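Below you'll find the structure I mean.
The complex is shown incomplete by one protein chain, all other protein chains being positioned as in the whole.
== chain A ==
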Amino acid sequence: MASTETSAVQDGDVRDEKSVKEGGGDLAGLEAGLDALDTVQTGRPPFRETFVRKILPPLVAVALVLVVWQALVSFEIVDDPSKLPAPGDVWGEIEDAWLQGTLLGYIWTSVSRGLFGFLLALAIGTPLGLLVSRVRFVRAAIGPVLSGLQSLPSVAWVPPAVIWLGLNDQMMYAVILLGAVPSIANGLVSGVDQVPPLFLRAGRTLGATGLRGTWHIVMPAALPGYVAGLKQGWAFSWRSLMAAEIIAQHPDLGTGLGQLLENGRNSSSMSMVFLAILLILVVGIAIDLLIFSPLERWVLRSRGLLVKS
């Protein structure tokens, strides 16, 4: 008995059993000790480590691709510049567009369309996803169609959109919406489906039922799935927009990246085609890296869900 009593006593001084059992300062001290022992120290890794493990590998990969590309041209393995232009020629194309002041114009035309279309898809996809996930009849009615729509290439919507709306911006937005809304709605639905039932029970015992339950428990709990849906929704918006821009050509539409690609094909300029493809890729990745990845990491990190590799 005595040994267990002293374990609760600090500084080794013996106190009477009553005060130990009452757990005044001793219990508090014991608890503080346990808390200190159990608490995990977390912090961000130093920049050097992040650089070596996260930033360096993709840079090496890109450099390697450039080396192979240059080698294909230099050693005349592919000696037809109309099939494969030299990296320098594509760079020259970028320089020209920059000096003429048109480069940012191309990018902005597409990016502004893409982001506005995405925001529209967000405004429609979110309530739609909530409706599908929370109302059984709606889920049974349109749930399968909604997930099926994800596998329909959005380029298929371009011809009907042109017929319905004509060659204008509205038609572009329609194609983006048809591509992105299902992704965003489905992301939210799967986010809601993955909410641990324990949270719902805990919420109900706290009095969060009905709409209050949706607002305080279901929505925040579903956030990781929702953000994953947003990420995919952006990818689909961007792809749909490029499909629409390549197919729909009209002077009023201005020159976005898709039109730039099509212009390159029409003027048989392979370096312009390469430039357009590169820009489409870079912009898509940049938006994801600048907006969606940080958002996702923040959501996961704040919940302790970010697995440290």
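One rule holds for everything that comes next: contacts are C-beta pairs under 8 Å (C-beta built on N, C-alpha and C of every residue); 3 or more make two chains touch, one makes a residue touch a chain; residues count from 1.
We take it that contacts and distances are computed from a predicted model.
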{"item": "Name of the absent chain as recorded in UniProt (options \"ATP phosphoribosyltransferase\", \"YwgA family protein\", \"assimilatory sulfite reductase (NADPH)\" or \"ABC transporter ATP-binding protein\")", "value": "\"ABC transporter ATP-binding protein\""}
{"item": "Contact partner of the left-out chain, one of A:27, A:104 or A:281", "value": "A:27"}
{"item": "Among A:146, A:161 or A:221, residue touching the chain not depicted", "value": "A:221"}
{"item": "Residue in contact with the excluded chain [from A:204, A:250, A:265 or A:297]", "value": "A:204"}
{"item": "Touching residues (missing chain, whole complex) on chain A", "value": "1, 4, 21-23, 27-28, 30-32, 34-35, 38-40, 42, 198-199, 201-202, 204-208, 212, 216-217, 220-221, 223, 302-305"}
